[in-house]
Structure formats: C-alpha cells, structure tokens
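On to chain A.
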Amino acid sequence: MGGLEMEKEARAGGKMPGYLRQLLRAVAVGQGLPALLAVLGDMLQRPVAVTDAAGRLLASHCQEGEVAGWPEVLALPLVASDPWRGSVALKGGERTAAVIPLGEELVQGYLVILENGRPLPAGILARARQMAVAVLLELSRQAAVVEVEKRYRNEFIQDLIYGNFVSLEDVIARGQVWGWDFSRPYALAVLEMDGLSGGAAGRAEVQRFASLSAHYLERWEAGVITSERGGQVIVLWPAPGSSADWVSLKARMHSLLSRLRSQAAPGLGRTFSAGIGRFYPSVLYLYRSYQEAKIALGLARVFGQQGGINTFDELGVLRLLYEVPQPDLEVFYRQILGPLEEYDACHDGSLVDTLAAYLASNGNAGLAAKKLFIHENTLRYRLRRIEEVLGVSLDRLEDRVNLFVAFTLCALRQGPARD
Partner candidate 1 sequence: MSSLRWAFLLDVNKCLGCRSCEVACKNYYHLGESQRYRRVATVEWGNEGRDGLFFLSLACNHCESPECFRVCPERAYRKRRDGIVIHEARLCTGCCTCVQACPYGGPQYDADAGKVGKCNLCVGLLDQGEEPVCVRACHTEALRLLDLSNPDAVAFAAWVPGFPDTRLTHPAVRFVTSCGGDWKMGDHR
Partner candidate 2 sequence: MVTVSAKRFRHLCPRNCFSTCAIISTVENGRLVRVEGDPEHGFTRGRLCAKGYAYPQLIYSRRRITVPMRQYPRGSGHWHRISWEEALTTIAAKILELKGRYGSLLSVCLNKQSGNFGYLHYAVEGMFNAMGYITRAEGNSCWSAGLDARIFDLGADRQSDPEDMALARSIVLWGVNPAWTAVHQMHFITMAREQGATLVVIDPLYTATAAQADYYIQVRPGEDGALALGVARYILERGWQDEDFLREYVLGWPEFRSYLEREVSVVWAAEKAGVAPEAVAVLAKLLAWYKPAAIWTGMGLQRHTNGGQNVRAITAPAAMTGNLGQPGGGLYYASQQTWNLLKYNARDWPPPPGATGWVLWPGVVGDGAGDGLEPVAGGGSRPVGAAGVVAGRQARAGDPGVAVGHRPVNTNDFARQVLACTDPPVKMLWVASRGLASQDPLVTSLEEAMGLMETVVLVDHFLTPTARFADIFLPATTPFEEWDVVLSYWHYWLGINQPAIAPVGESRSDLEIAMHLSAKMNELSPGSCTFPTSGSQEEWVAAEFTPEIYVLADIRDYRELLDRPRKLAWPRVSWEGGKFATPSGKYELCSEQAQKCGLPSLPVYVPPAAPSPAYPYRLLTSHQQLGINSQFLHLGWLGGSERATVLLPPGLARRLGVRSGMQVCLYNASGEVVLPAMVSRQVPEDVLLCYQGWYGPGAPEINAIVGGLMTDMGSYKTGFPAPALYDTFVNIYVL
C-alpha cells in the first residue's frame, strides 16, 4: 500500500513531499491523533475522522465553520474494499464518504473522509492514502500501549474469575491499580456472538464485539468492567451491597444488554446471546457466578436458542436436569419415550415427531397438524396411538410434564456433533 509508494517517491526524488514531512513530524513528537488529523484535514480540505477497528470514533477534524456531526460509533462494513465509498450515518443524516482501512492484514482502524457530493478526485485520494500511513503509525503506537495494558487487565480479571488468588485483600489491592473497588460485590454476565466461526476472521469479529460492548457498557453504567476470554465477553457489573436488590439489578442488566443488542447490531452483523450468573455478596465467589453464567449460556446453545439473555437462577428444570447424572437421565428417557421409539422403528412410523410437534405447540392440535402438514384428524388418530403405546393420557398434566422433560433430555443426550 502507501508505504512502498512513499519509499519510492522518497528515493526517486530524494525529497519527501512537504505535507508528508509535516505529518511524520507530528507522529514523531507524539502530538497524537487530533494534531495529525488537523494537518490532514487542512491538506485535503475535507472533514476527516479516524475510528478504531470497531468503528468507534477516535479523533476528527473539520474546517472552520463546518459541522460534520460525527457519531460516537460509525457503522462501517466489516470487510471494506480499499478505499470503500458509500454512505455513512452522521448525526445530521447520511453523507457519502471515502473510507481507507488502516493496516494490512489486521485492520486497526479506518480513515474516513467526507465528500462534498462528488467523489474525491483520484489525485487527492492517492495523496490521502499516502498520508494514511502516518495515521496508521500513530494508531499502532497507541495500540501497542493499550495492548499491554489490556493484557495485564485481562490476566488479572482471569485470575479473579478463576479463583487464582491468595485472599480477598490481595484482590482488593490488585483491583486498586485499575481503580476498581473489589470490596463491593459484582454481578457477572457472559456475552457471546451467535453462529460465530473459528479462525482468524472469527477472531477479528470477536475483537470488534469486545470493544463495542466495552465501549457502550462502560459508558452506560459507571464501574462496569469488561474483558474478553475465549471468544466471550465477560462483564462485571457493580452491584448494590445486598442480594435484596438483586432483582432490580437483574432487570437493569437485562435492559442494558437488550439496548446493547440494538445499538451494536448494525456494526456486528450478528446477534449475541448472554448468560448471567447468580449474585454473590463477595467477589470471592465471582468465579462461581462466572461458571453459572457460562452454563446458562451453554444450555441455551444446547437447546438451539439464539439471541437470548439467560439467567442461571431462572433456568428452572433445565438446570435440575443438567445436574442429574447422565445414566439416570438415560434411564428416565428410556422409560418415558423408549416404547414410542421402538414402535416407530418397527412400524416405520413418526409418532415421536408427532408428539414433539404437539407438545411444542402447547397442545394445540390444529397448530401441530399445520406444522406437520397433516390433517387434524390424522393428528388426533396418531395422538390416540401414542397414548396407547405409552399407556399415558395426554390430558393429564403429570404425563405431559414427563413427556416434555423427556423431549428436553433428547437435546441433552445427543452429544456434540462430530466434525
């Protein structure tokens, strides 16, 4: 990209264009992004801004008298062409802009140049791309500092949520370094994007998700701490001192997470699911809350749900089931649904599916029949068969509960798919 051309130019002429020299000087003396953008904006005669990889605004510059109306977060496409042209949403409405990704393999941010109704002339664009190198340089310098800090932070949080510390005093003292008060309790949530793939692309998405969640949550709720681990975002939520307020805190967590979902969605292109652990009056037990949050999230995944906010203490029967040893579940399942499976196997039937659809429709025969593409009478006939084979009555609550539980187990006992 720009780097090579710049080098070529420097070597060819032995002299560097004045604007570049000016820019590099700004980087060298460490004046920061605003100063850099001022130089840039003046030279391009356009409003310019720099965002991080997640689209968060880092710095901007406008000519005197101009109001661009930059938002806090610009919803930019994830994989942009270089440069990318299109409209961006500003506070005052849509504007077209040229966007230059900063960084080669790993995009570290974007340089956004607003247009005045018509495309930037090719000469200006080429110049802008050369200058982007200087911005990238500054961005990398800042990122390196942030990275180190983030690593220490993450390590500490991991120690905290994995019980890897000596005493509460130790935790409190280490928390103070970051300005956190761990003498008070925290609640914990775990967020994870839905349908994420592994690999480098997935990594980039996770990073984007993590910085967006950090950005919003830390802004909306004072004292929120976020950290990323294994593709999940861990959120520590400062809590009032007693569990009496737990219900209202939970409600607040729910509402802010929902807000995050609607705010972050455009920039993410995906939904996310969340798990919330139970509340403990001391951070000593945060580790347990963390495990619970992951279980709440994991169980939602096992049952194929997406985009939900799942609270461990509201898991109900699922949690109970999860804690029963596998062999016992197996026996229960066999007792309740075994005869029906056998019947299907012998008669090439589909009674199991029929019953599943019936229960999933809350016992509404008409709905179930529609789902199965069969006539309601056929369904009723099959339900009678089912009652005969299993020796149950679908009108009895107890029988229906048992069957519901057995179907729930179906998901638990399937085991992971083989790749």
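Quick note on selection: all candidates are chains of the complex that A comes from, given by their letters.
Everything below uses one rule, namely that contacts are C-beta pairs under 8 Å (C-beta built on N, C-alpha and C of every residue); 3 or more make two chains touch, one makes a residue touch a chain; residues count from 1.
This one's a predicted model, so the numbers in the text were calculated from it and none came from an experiment.
Trainee: For chain A in this complex, identify the touching candidate from 1 or 2.
Mentor: Chain A touches candidate 1; the others do not touch it here.
Trainee: Which chain A residues qualify as touching candidate 1 in the complex?
Mentor: Spelled out, the residues of chain A in touch with candidate 1 are 147, 150-151, 155, 158-159, 162-164, 198-200, 230, 284, 287-288, 291-292, 294-295, 298-299, 301-302, 322-323, 325-326, 412, 415-416, 418-419.
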